[in-house]
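Every protein chain except one is present and positioned as in the full complex.
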Amino acid sequence: MSVVLLAWAVLLAQLMLLAAMGCAVVRLLLGPRAQDRVLALDTLNVNAAMLLLVFGIRTGTSHYFEAALLITLLGFVTTAALSKFLMRGEVIE
Amino acid sequence: MIHAAELPVWAAVIVAVLLLLGAGLALIGSFGLLRLRSFYERVHAPTLGTTLGIGCVLVASMLFFSLLQRRLVLHEILIAVLMVMTTPVTLMLLARAALYRDRVERNGSVPPPPGVRWEGGEER
């Protein structure tokens, strides 16, 4: 009972997260301006981290957790650096 | 998913609902990126996924692994703390960068810098 229920929920959640990543990729490609693309990239990062967490539940191992933690950390640094770049034209002043 | 066989049904229901809720919020938020009209409106959309969305998935993951391994698994809290501290910072930086770029171009839809009155731009 709980296996079937969880299997379906995990599958559905993964499909929804993939669709969410698809939306973000479309916005990433459409733009129209650089800040739209950076925002889409940030959303893509968060969705990827959530997808990894769901993968972890699917496989029952907590190894995916560390990958999700790394993605959120790297996503923060990337977005902060890109925003800085948009504002000043250089990352390190 | 064989490992989940030992999970009690009530826990499986809660985990399933939280997963679907979290993924659904992330989907709505990302859909908002496509649907909303201007950049400043789109900034609001991903916040759905980064607050309640990932929160639901993290609680589901904590509950699932705590019951499965029969010990308290709390390391998901670290991602939650990280998200709470970093999301506002990234969105603020991005909004400020966008505002700066629009001001440089004298785009009339954004307010002028404090203490400055634009001759051409409309006053809001």
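A and B are the chain letters, set down in written order, and residue numbers restart from 1 in every chain.
Definition applied: contacts are C-beta pairs under 8 Å (C-beta built on N, C-alpha and C of every residue); 3 or more make two chains touch, one makes a residue touch a chain.
Keep this in mind: contacts and distances are computed from a predicted model.
Enquirer: According to its UniProt entry, is the unseen chain "AzlD domain-containing protein", "Heme exporter protein D", "Na+/H+ antiporter subunit E" or "Sugar ABC transporter permease"?
Expert: From the listed options "AzlD domain-containing protein", "Heme exporter protein D", "Na+/H+ antiporter subunit E" or "Sugar ABC transporter permease", the omitted chain resolves to "Na+/H+ antiporter subunit E".
Enquirer: Counting contacts across the entire complex, name the shown chains the missing chain touches.
Expert: Over the full assembly, the chain not pictured touches B.
Enquirer: Under the stated touch rule, tell me which residues of subunit B contact the chain that is not displayed.
Expert: Residues of subunit B in touch with the missing chain: 25, 28-29, 31-32, 35-38, 40-41, 43-45, 47-48, 51-52, 73-75, 77-78, 81, 84-85, 87-88, 91-92, 95-96, 99, 110-111, 114-115, 124.
Here is the rule we use: only the chains that are shown with their structure count from here on.
Enquirer: Could you work out how far the Cα centre of subunit A sits from that of subunit B, in whole Å?
Expert: 10
Enquirer: Report the residues of subunit A in contact with subunit B in the complex, numbered from low to high.
Expert: 1-3, 5-10, 12-14, 16-17, 19-24, 26-27, 33-36, 38-40, 42-43, 46-47, 49-50, 53-54, 56-58, 60, 62, 65, 68-69, 72-73, 76, 79-80, 83-84, 86-87
Enquirer: Could you list, by residue number, the parts of subunit B that touch subunit A in their complex?
Expert: Listed in rising order, the residues are 1-5, 7-9, 11-13, 15-17, 19-20, 22-24, 26-27, 29-31, 33-34, 39, 42-43, 45-46, 49-50, 53-54, 57-58, 60-61, 64-65, 68, 73, 75-76, 78-79, 82-83, 86, 89-90, 93-94, 96-98, 100-101.
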